[in-house]
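Complex shown without one protein chain; remaining protein chains in place.
As written, the chains take the letters A and B, and residue 1 is the first residue of each chain.
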Amino acid sequence: MSLVASLLIALVALVAVGPAMAQQGVSETEIVLGCSNSFSGPLAYTGEQATRYGVDLYFKALNDAGGINGRKVRTVYYDDGYKPQEAVANTRKLVEQDKIFAVIAPQGTAPVAATLEYLEENKVPLLFPFQGSPITRGKKYVFSGMTLYDRQSKMMVDYLVGQRKFKTFAVLYQDDDYGKAFLTAYEKDLARHNLKIAAAEPVKRGVTDVSAQIAKLRAASPQVTFLVLTPGPGAQALKERQKIGWTDTVMVSSGPLTDEKYLGLAGDAAEGVEGLSLWPDPLTSDLPGVKAYRAAMQKYFDKNEPNRYSLSGYVAAMLFGEGAKRAGRTLTRETLIGALENVKGFDSGILPPLTIGADHETQKQGFWVRVEQGRFKQLTDWLKSD
Amino acid sequence: MTAATIIHVVASGLATGAIYALMALSLVIIYNATRTLNFAQGEMLMMSTFVAWAVQRALGLPLVLTLVVAIVAGGVMAWLVERTIIRRAIGGTHWDVLIITVGLSLILRALAGLAWTHDEFPFPSFFPSAPIVLGPVRLAPVSVGIFGGSLALMAALWALFRFTRLGRAMRAVAQNQRAARLMGISVERMYSTSWVLAGVVGAVAGVLVAPVVFLSSKMGLIVINGFTAAVIGGFGSMPGAVLGGMFLGVLENLAPLYLPSGIRYSVPFVVLVAVLVVRPAGLVGRIERRKV
Partner (left out) sequence: MSLRRVWPLVALAALAVWPWVAPRYFVFLASLVLVNVVVAIGLNLLSGYTNQLSFGHAGFLAVGAYVAALTTIHAPAVPVVVTLLIAGAFTAAVGLAFGVPCLRLGGLYLSMATLAFGFVITEAILNLDTLTKGADGLRVPAARLGGWPLSSDTTRYYLTAVVAVLLVAAAVNLVRTRPGRAFLALRESEIAAQASGIPVALYKTAAFGVSAFYTGVAGGLFAFVVGFLSPDAFDVFLSVDFVVMIIVGGLGSVPGSIIGAAVVTVLYDWLAAFQNYRPLIFGTILIACMLFMPGGIVRALEPLSRRT
């Protein structure tokens, strides 16, 4: 047989076999997931916790128990340092070189928003990002992983105005998509109560000093000051207001910020702080799912202290596991999306029963907390965000 | 802005400025002795502070001993770097050492991240957090403390350079290396000494400032403010470094009060460019003229 003929036959064979290679990121034995996240920069801690001690924690336990329909899950992560341009480059690498099946639990409003278009063009599912900008709403391949910011704002404002009867509000917000999304939402929700924001000061992403902003906000004498920041500047805000003796305002942290992490950085400046907690207290909650999470942490990473960030990654992995299990052995991006959309009343043992519908919103909950002796104590039941 | 606010902000500015002054002094000490710039000065500060923190956590040391650990770590690290790496390149152009210290800063930063991750950590402070109340004015004890501590260190350095033989030898090397050598001064020994001194100053600055800015692998970026401070004061002049540092610290804290808050981070760079363009000799110094 001539060389040319055999080459042609090989090519035809390749093409014929090609489609059987099926879905990118899914092989006989494994499913590959990944994300671009923060392992350096302002969100280094939250990023590391959500991925290595959150998503990976759940998958470790799951893989040890046999995996999903006979496949184990493997994860790949790259560091973007909370920079949108890096996130895009990393995501491209994950999709084109590491050939992931789906993106799971990336972090940061601006970085995630930057990758949306690329992922949509390439039909890659974006699952449960640790961010809540409403920009992800209505996208076929995106399933939100956090109560969206407009819902968070509604819960916060309705509670503070409706139940606590506060009237003057100020906002210290990060000067990008994350901060501005909250700012716009606060404005809208306050307007519903015929109120306005008394003062708003931006903080550049990546910096820690907020002394000038705190001084300016104080001049407006707000009863409540919203903190829409990352842990570093969030803690600085608390320390700074203690330094200048500004006691007559309630500092309220946004959902992603509300965790003992930034309280720890603030030390004794953290008393009296309140916030919207999106997650039960990972250290003290008696809910069965949270206990299972703590047991897993103890087993695999016993030196790591439980926190809301790793808990969120843990739940993200759990949701993926549920969706993939239901999709069955023929796991493709389409079957996964279909399976996730049909999740009704899923009991994670951590959050209220989850129903994901066509809106692709997996979480809509939050409850109020206030710091007491260094820990956030629950003050209300789950608040309504509809 | 009320007077009380301005006083508070100026006090914070003087504290920040004091740290910048210490950074600037470290850079100037090395530059005067060796005619090279240590780009890794900030990372060395960061490392000594991290080592002290790690030791403190492991052994539960009181804060004063933690400072001692930092000083020892800073001095030893500086000595090792100078003897093993910098010394080899001292024959080359001043670029060579600068580039080597750039490489060093990358290495130190990566090592810190590997050892302790890139997270930020609270660092125990010598000073209480409750503000000092003087009528309507509130001063943060940490600002007063940083300022005072830095001043004490600067006074010690001044005494060293003015009254001790070592100090005189270093000044001799700074003025004219060849003449100093002819006088029997070991120039190489002065190189090491200048590095160790800079390392010690950096370590003290690190322990003072870490409670305020949090301990993290990116603490080293403070070297840029230090450099700007040194240039403002006239690069090479030690009193200039101190004045430059104070000026920069206060400016950085006042500017965002009257201008948009984001301006704070542009201040050192804009000032640096402005000084270099308009008056490169700085407030106090003198530009060297190279002899053909």
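To be clear about the criterion, a contact is a pair of C-beta atoms (placed from the backbone, for glycine too) under 8 Å apart; a residue touches a chain by one contact, two chains touch by 3 or more.
Model, not experiment: these values are computed from the prediction.
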| item | value |
| --- | --- |
| Touching the absent chain when the full complex is considered, from B:59, B:130, B:179 or B:273 | B:273 |
| Touching the absent chain when the full complex is considered, from A:30, A:120 or A:175 | A:175 |
| Identified contact with the non-displayed chain, of B:102, B:160, B:251 or B:283 | B:102 |
| Contact residue for the chain not shown (choose from A:85, A:298 or A:330) | A:85 |
| Which residue of B:1, B:110, B:133 or B:159 touches the chain not shown here | B:110 |
| Subunit B residues touching the omitted chain (full complex) | 37, 85, 88-89, 92, 94-96, 98-100, 102-107, 109-111, 113-114, 224, 227-228, 231, 235, 262, 265-266, 268-270, 272-273, 276-277, 280, 290, 292 |
| Positions on subunit A where the hidden chain makes contact | 39, 76, 78-79, 81-86, 88-90, 92-93, 96-97, 110, 113-114, 117-118, 175-177, 204-206 |
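Everything below uses one rule, namely that only the chains that are shown with their structure count from here on.
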| item | value |
| --- | --- |
| For the subunit A and subunit B complex, residues of the former touching the latter | 39-41, 44-45, 48, 175, 201-204, 207-209, 211-213, 215-216, 219, 231-232, 235, 239, 242-245, 264-269 |
| In the complex, subunit B residues that touch subunit A | 1, 5, 8-9, 12, 113, 117-122, 129-131, 133, 138, 140, 142, 213-214, 217-218, 253, 256-257, 261-262, 264-265 |
